[in-house]
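For this depiction, one protein chain was excluded, whereas all remaining protein chains were kept in their positions.
After this line comes chain A, so read on.
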Amino acid sequence: MEKLIEQFSFGLFFWQLLLFVALLFLLRKYAWKPILGAVEKREEGIKGALEAAEAAKKEMQNVTADSERLLKEARAERDVLLKEARDIKANIIAEAKEQAQVEGDKMIKQAQATIESEKKAAVADIKAQVANLSVEIAEKVIKQELSDKGKQEKLVEDMLGDIKLN
């Protein structure tokens, strides 16, 4: 301890104190403040950028979720529309079928009526012709009867044969 005190050099102490304090103030003004300021600024910048990136990511997630939701809705709507369309189609077809059935039935009925009336007309016509023919045959038979008995019979037979074809 005594040796230490003896070794103590006041001059060196004085210079060390003076130089160190001078260095401290010079460095504070010209080095530490600008350096720490720049570092802090940079760190803040990085922090800000990171936060912005985080926010953008969140925003992105929101947007994705939104679009997904919209897509889902759109899909659902499309499904609904398609189903409606299908129903409409089925309805239309069913209706058309029904109508066609009705129409067909109607036409068939008409056709049957027409046929019936035609038939009636034809039968009436045949009846009239048969009556006419019968009258003609009767005329001819009567004429043959009048000339040749054999011939008359034969004539009647031929005539009858012709009639059968009708």
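Operating definition for what follows: a contact is a pair of C-beta atoms (placed from the backbone, for glycine too) under 8 Å apart; a residue touches a chain by one contact, two chains touch by 3 or more; residues count from 1.
Operating definition for what follows: contacts and distances are computed from a predicted model.
Protein name for the hidden chain, per its UniProt entry and selected from "Nucleoside ABC transporter membrane protein", "4Fe-4S dicluster domain-containing protein", "ATP synthase subunit a" or "Stage V sporulation protein AC": "ATP synthase subunit a". Looking at chain A, the residues touching the absent chain are 4, 7-17, 19-24, 26-28, 30-39, 41-42, 45.
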